[in-house]
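For this view, one protein chain was removed and the others were kept in their places.
Letters A and B name the chains as they come in the text, with residue numbers starting at 1 for each one.
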Amino acid sequence: MTDVVTRLKPPPVVQASTREAPHESRPRIVVRNLDALFGTHRAVRDVTIDFPDGQVTAIIGPSGCGKSTLLRCLNRMHETVPLARVNGEVLLDGKDLYARGVNPIEVRRHIGVVFQRPTPFPTMSIRDNVAAGLRAGTRDRPSRKREDEIVEESLRWAGLWEEVRDRLRDSATALSGGQQQRLCIARALATRPSVILLDEPTASLDPLSTQKVEELVHTLRGSVTVIIVTHNMQQAARVSDRTAFMLLGELVETGPTTGLFTTPRDSRTEDYITGRFG
Amino acid sequence: MTDTVVATPDPAERAPPDGALTLAGRSIGDLIYRGLTTVFAVAIPVLLAFITFEVVAAAWPALRQFGFGFLTSSTWDAVRGQFGAAPMIYGTVVSSILALILAAPLALGVAIFLSEFSPRWLRQPLSFLVDLLAAIPSVVYGLWGMFVLLPILRESVMPFLRDTLGLGRTPFFSGPAYGNSMLAAAVILAIMILPYISAVSREVLMAVPRSQREAALAMGATKWEMIRDAVIPYARSGILGGVILGLGRALGETMAVTMLIGNRHEISPSLFAPGYTLASVIANEFAEATTVLHTSALMACGAVLLVVTLVVNAIARWLVWSVAREPKS
Partner (left out) sequence: MISRARPPVPRRRSVARRRATNVVMIALMALAAVFATLPLILLLIHLLREGASSIDLAFFTQMPKPVGETGGGMANAIVGTLILVSIAASIGLPVGMGAGLYLAEQRGARLATSVRFLSDVLNGMPSIVMGIFAWHFLVRPVGHFSALAGGVALGAMMIPLVTRATEEMVRTVPTALREAALALGYPRWRTSVAIVLRTALPGIVTAALVAIARIAGETAPLLFTAFGNHFWSTSIDQPIASLPHQIYTYAKSPYDDWHRLAWAGALVLIALVLVISLLARFVTRSKHGGVGD
């Protein structure tokens, strides 16, 4: 575990100064007074938060704090569960995703997701898995040739191309867990979303695959807005520009990652970071 | 990173999300899908009602003519237009119950053997064989019954029962033993329903929790005692359900029975005597039924069979569902 840490980027303090640069923190996504309910239980309570464009925002907190639920509200996945409801606003580039008349399917096509456990489609080949998002709609499908190009590009970004270039037609289930997760990342990237949500993407991965995924997040910074939920504080410190801390459904504190980890404003944040609970 | 990075993904290449997000309305595909699957699902109860309706409609002329007497009369005279289903009802019930008596203990024995005693290597092939019994078509059973079982019954089993065991003195084993008989039908039915009872029993037995078994064994019970006192009582309802399921199957069996039972409109206490069942009378006489009333009387037998099987199967399902098996919903 130690050599992985030393091979990674230098500690956050140094990072902070090199990171602030290119994009201004114009928010890509704005969340206002968001409640997410399962029946009568409020899993997310009155959360208001901005996600700056082109930056990586991490959401941390103990199990059950609502961070995954918050994430799922951003691309309207929360409502796919029976008895689930959302109140409040989520604005993507100024447009409320929960406004009346907005098609949730379209929303999901513009936002990419990677879940905690790899979910390749077992009946499809590696190539078709990556291209699956391109074929989600009936309109605007790229040509076969263009699809091949996109598949290759996406696999390269996910760090998987060299390992699978000779067996694109093989079933996706023949890959290892770490490879499958990178496949899912490639699949999410294939549609070139402007926002990517990562829900504990390395939780079930070995250290080497974890490192590759974190390197990918670094690559995405600048052009894609990344929101990553993680229970691993070190990971949050390594990859994110900003961090949000949630507890029992509430958003306790948000701020630049270095600031949050070194001088948290709220005592609950400090307790969590120093390991007093969670 | 070991891979060459081509270019960072640039989301601006695509059409900006603004326009697309305001697409209104539900997907038409979803509506069609939901509608289609609902229609197909609803088709099942509709089909069931339709079947009941058609069968009763086919039986109506006879039912209207004979009323309740249809169930009690034994007269079956095509020339005079008198039809009564009593012998068929009697035959259906007797042959099925007799088949149950023969099959249930055997089936339960097999199920217990497979779930408790069988060595691991034997389990798969043996259960496959037992399940294969259920895959054999009824007409093949009838064929084998006609040319193999009947001679065996006629030449060995029946004389044995009648003379060696002396049962010929009772009314149940009296009369000439030509082979085609209630007994023959009961035997072939027993063979045919055995796999069903066995399969359900096996499932139910395997679902009995380990804690039950271990508690009994811990008290010093032998394996058999554990089965008798801990496992079977727990699985009782499910096993009963399986037995009743077998009964339901036996009631509706047609081909094998019609080839073995002798096809005679008669109620006789003797198992050696020929008889008739509701299903086999239809199979046997339909082609020769010339009058509308005759045909309708046959269909009325079918209607009676429909009602009886409906009730029996409903009871069986309820018993099996409400116990060791997980409820399906």
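A few comments on the model shown:
The definition used in the following text is that a contact is a pair of C-beta atoms (placed from the backbone, for glycine too) under 8 Å apart; a residue touches a chain by one contact, two chains touch by 3 or more.
Quick caveat, the model's predicted, so the values are computed rather than measured.
Within the full complex, the chain left out of the display contacts the shown chains A, B.
Across A:105, A:168, A:203 or A:248, the residue that sits in touch with the chain not pictured is A:105.
Of the listed residues B:94, B:226 or B:319, the one in contact with the hidden chain in the full complex is B:226. Considering the full assembly, B:143 is the residue among B:143, B:207 or B:267 that touches the omitted chain.
The chain not displayed touches subunit A at residues 75, 77, 80, 105-106, 108-109, 113, 115, 117, 119, 121-123, 132-133, 136-137, 171, 173-174, 184, 187-188, 191.
By the touch definition given at the top, subunit B reaches the unshown chain through residues 27, 29-30, 32-34, 36-45, 47-48, 50-51, 54-55, 57-58, 105-110, 112-114, 116-118, 126, 129-130, 132-133, 135-144, 146-148, 191, 194, 198, 209, 211-212, 215-216, 219-227, 229-230, 233-234, 245, 248-249, 251-255, 259, 279, 282-283, 286-287, 299, 302, 305-306, 309-310, 313-314, 316-317, 328-329.
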